[in-house]
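All protein chains but one are shown in place.
Letters are used for the chains, namely A and B, taken in the order the chains are written, and counting of residues starts over at 1 for each.
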Amino acid sequence: MYPRQFDYVAPGSLDEAFGALGDTSKVMAGGMSLIPLMKMRLFSPGTVVDIGRIGGLDTIDDHGDHISIGALVRHAETASSGAVPTALATAASLTGDVQVRNRGTTCGALAHADVAADQPAGALACGAVMVAQSASGTREIPASEFFVDALTSALHHDEILTSVKIPKAGDGEGSAYDKLGRRGGRSDYAVAGAAAWVKKSNGSIEAARVALTGVGTKPQLADGVAEALVGTDGSDGAVEAAADRALEGVTVLEDLYGSEEYKSHLAKVYVTRAVKQALANI
Amino acid sequence: MAMTTSALGGSVRRREDPALIQGSGLYTDDYTPHGTSYVAFARSPLAHAKINSIDTSAAQAADGVVAVYTHDDVAHLGDLLAQVVVAKGRPLLANGEVNHVGEAVAMVVAESVAQAKDAADMIDVDYDPLPAVIDLKEALASDNLVHADLESNVIVPWEAGPFGDEEAIAATKQTIADAKARDDTVTVSVEAVNQKLIPVPIEPRSVVAEWNGGYGRFRVHSSSQVPHALMGAIKTTFGLNANDVHVTAPEVGGGFGVKLNVYNDEILCCFAAQQLGRPVKWTETRREAPGSSIQGRGWVGTATVTGTKDGEILGYELDAIADMGAYEQNFTAAIPFLGLFVGSGQYKFPTHWKATCVFTNTMTTDAYRGAGRPEAAYYLERVIDAYAREIEVDPVQVRLKNFFEPFDEAVVSPIGFAIDTGDYGNNLEKLVEVSGYEDLKAERDAARAEGRHVGIGITTYCEVCGFAPTALSELGFSWATYGLPAGFYGTSLVRINPDASVTVITGTGPSGQGHQTTWAQLVSDRLGIPTERIRVIHGDTEESPMGIGTFGSRSLAVDGSATYDAAERVAAKAKNIAAHLLEASADDIELDADGASVAGSPDSSVDWGEIASAAYLPYRLGETEIEGGLESHVIFDAPNATWPFGAHLAMVEVDGETGDVKILKYMTVDDCGNVVNPMIVAGQVHGGVTQGIGQALFEESIYDESGNLLTGSLLDYPIPAAADLPMFETSHTVTPTNINSIGAKGIGEAGTIGSAQTIVNAVVDALESLGVKHIDMPLRPKRVWAAMQEARG
Partner (left out) sequence: MQVSMTVNGRDVSADVEPRTLLVHFIREELRLTGTHVGCETGYCGACTVHVDGKPIKSCTMLAVQADGATVTTIEGMASNGELHPVQEGFWERHGLQCGFCTPGMIMSAAALLEENENPSEDEIRHGIEGNLCRCTGYHNIVRAVEYAGAKMRGEEPPAPDWEGGD
């Protein structure tokens, strides 16, 4: 309940923030993931760099072909803004609870890279690009390369995830997210969840991205499913057949909520459900 | 406003609530006396290990540290006192070995909580790990012992059929064996786990101890359901008198049995307060609780029914092992015995019932809401359901066929205990009627025709509660071990003050049950004085006569009855005073909100102020023999416990792809005898049912093979949230008890006792077409899916 001692800095600008980052520092936005770990003394940074007071990071901006979600945009705003593609907006709406959604940030949830979090799957399916800034410049990291391992992202220690860019939904595109939560239904972290984005033209699927969470060692794309979907008519049979490839390249991890066999099964179920819903959302 | 404001049977708004809804209710952690120091414990990371050494030097030197204590410092105080210790009590701090993860090894006192925790982290303990005993069957059979100085891990086997009569038990076993041997009978068994649970009252436990050496007195605030027991344990441990220790349980944020215990931390805070001469506070953290507060349940067992093919049950057997954890505390090994009391439920068939209590290297178990009775009801109602399914007779009909006939004079159950009153058939038939059972079955069948997995579960239970009489002290039910030989009676003092307000002081220690309201209703019913002028005090060892506490759904049946009876005596005296003042016969005096009047002569009256002032200015009583004062203290020793009962129904749908269970409907028809406040009774049922649903669907205290707890925080120990539940439909039958003046039986645990098996029966029903026979709780989707997979082959 009481974190170990740490130094706290609340920089007023990104440059100040970069200056404060060091070997034992941790960036904090909403703190929904970080503070509980610190309270349980499972993680004790030397310095907490609170970016919460830096101006200009709290908006969802329209850039024509894509939107960008700033580092301080809360889950609640991602869920309700209307500008965010359905898969990510739904994932944000199913993250935590009301209070968590009022404090936690989408970028924070992505940077935390929890294996059972919702929004990483949404971001993967939506083709998000992470914008990582540091004193030495800006890197753009595709979501597909961002989630490296459990609680490990591609961010370097001196970088801050300042925004995430999401392509805007175009004609013929639809996306969705669905999961089984730990208390059943859609409550709590995902036992297994899937996000899907599909683009249809002339009655057939032209492109697709499908992502899994809760199942493996990290949130990740199920490229085999996407590959199998492309070129089909998106019929239930085609979707179900494609879902059989959900586990290609996935190392399924057992936990208290599911055996390897069960999670493997759920991956296919939720891929199927998410893809069907994405098609319906076009 | 439709709410009744007085009288028995009215849904009076609670007297407790104005403080609680405005944030001014004071819980133990809200007390911080001047100069308070704070405690943190270093706890064992291992389930079983020898302690080679404990290095506290870094902690001693840390910022803000006032003191660090280990077992050597407190060895002279002996083990933690516990009411029922058969084999092994708990040391105050680990004594040379640790026996479960979370066991307190050292205690730090510091100027702030954060500093205490910082220092506790610095305590270095050198352990030699020992093999851990976790699995219950292994604990029963293996030579691997939790306590090397004991002969086995078995503490006590509880057996009945009936209880305490070995010859009769042998005869019962033979009767059942004969029935099994007949070729016109079927025998159905269910082997099931009734898993270990972490109770999770939302208020973590907390204690604040103060010692005044000049007065030679302890002043203790603790989140306790049993403040008098704690007072006794403190005074006995420290060699004091009962009047040297003042314990208050202020607002208590949920108990559910967790706080029906005396804990080492409470004694240790007193010790430190005495040593240091300053207030000492400890507040549990949620992640600490599974190792610092008792857990519940933790049984494995096989239940077997033998009966005819048309539903007449000829014998029921239970053979179970119950997990006691590493040390005995307050009632530990007595909890399965409470299950034994109701081992045969509402039924009259021969029963052979056995539960063997064993030690394991896990946290102590003790009373968790229902305490033995949910486990007993679970096995019985699961196997009856399985039997009904096997013989293809509706589960309602099987139950009706095997119930006791209605009785208003005690009957002796096959377990050997006298049940006060019962009308089981009527109760179950009411559930059938109000639920529209036949329509629900049609609805279920229609859903199944669409390929959906919808099921109905229906169960009944017989509870024992309102624990009494004081003669149960022979079986260990009293506070005698705490130096207070007081048995399980009810107690209350009702006093009309000189200004005609009323103070009621009762021996209970509630944690949300609304005693301030219900007791005021009882007193108002007898005196006529409105509840607004009645204040009820509880949970305080100095204000109250020797009280027993709140647990086992006992408070209304015994302390409530004592209150009712005391109010009746005060009413009688008030009538005598009024009769004197009005120069009338006491038999003609009637009491109401205003005061007293002579029947038929409303002009001949005195108000309550005049009656009260006459009592406190006794010269006004003239030549009468009426003594001054206007109060009565009653100790009510009920002749029996009470035996509520009821029937529950759940309708669920299982997602055939994921195994996810959704509760569509939950209905109860409970019979707790006469109801004083229907609003409060409904609330108790809702909460009780929800805890049973929590066990059925979500909750499980999981230790791995090495004894590491895998479910130590709410992240991994999910309890039901609002979105997981339906609205509940509650109703009642009323079969008053004849053992107390109110006719009330108790309702606090009923919902929990009746619900877990109702959900499991419903889920098994939903998966009937697949051939699923049983799934162990909690019915997390993974388990339900695995059962479906197995059944599908």
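Heads up, the rule we're going with is that a contact is a pair of C-beta atoms (placed from the backbone, for glycine too) under 8 Å apart; a residue touches a chain by one contact, two chains touch by 3 or more.
Everything numeric here is computed off the predicted structure, so don't read it as measured data.
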Which one, B:Ala486, B:Val689 or B:Leu709, makes contact with the chain that was left out? B:Val689
Could you tell me which of A:Thr59, A:Asn102 or A:Ser259 touches the chain that is not displayed? A:Asn102
For chain B, residues touching the missing partner are 2-3, 9, 11, 13-14, 16-27, 29-30, 32, 114, 200-204, 251-256, 283, 285-287, 511-514, 675, 678-683, 686-691, 713-715, 719-723, 725, 727-728, 730-732, 751
Name, in rising order, the residues on chain A that touch the hidden chain in the full complex. 1-8, 10, 31-32, 35-36, 38-40, 48, 50, 52, 96-100, 102-103, 187
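Simple rule for what comes next: only the chains that are shown with their structure count from here on.
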What whole-Å value do you get for the distance between chain A and chain B if each is reduced to the mean of its CA atoms? 44
Sort out for me which residues of chain B touch chain A in the complex. 113-114, 117-118, 121, 285, 287, 657-658, 660-662, 697-698, 702, 710-711, 713, 716, 718, 720-721, 723-724, 780-782, 785-786
Complex interface listing, chain A residues touching chain B: 1-2, 4-5, 40-41, 180, 182-185, 187-188, 191, 256-259, 261-262, 265-266, 269
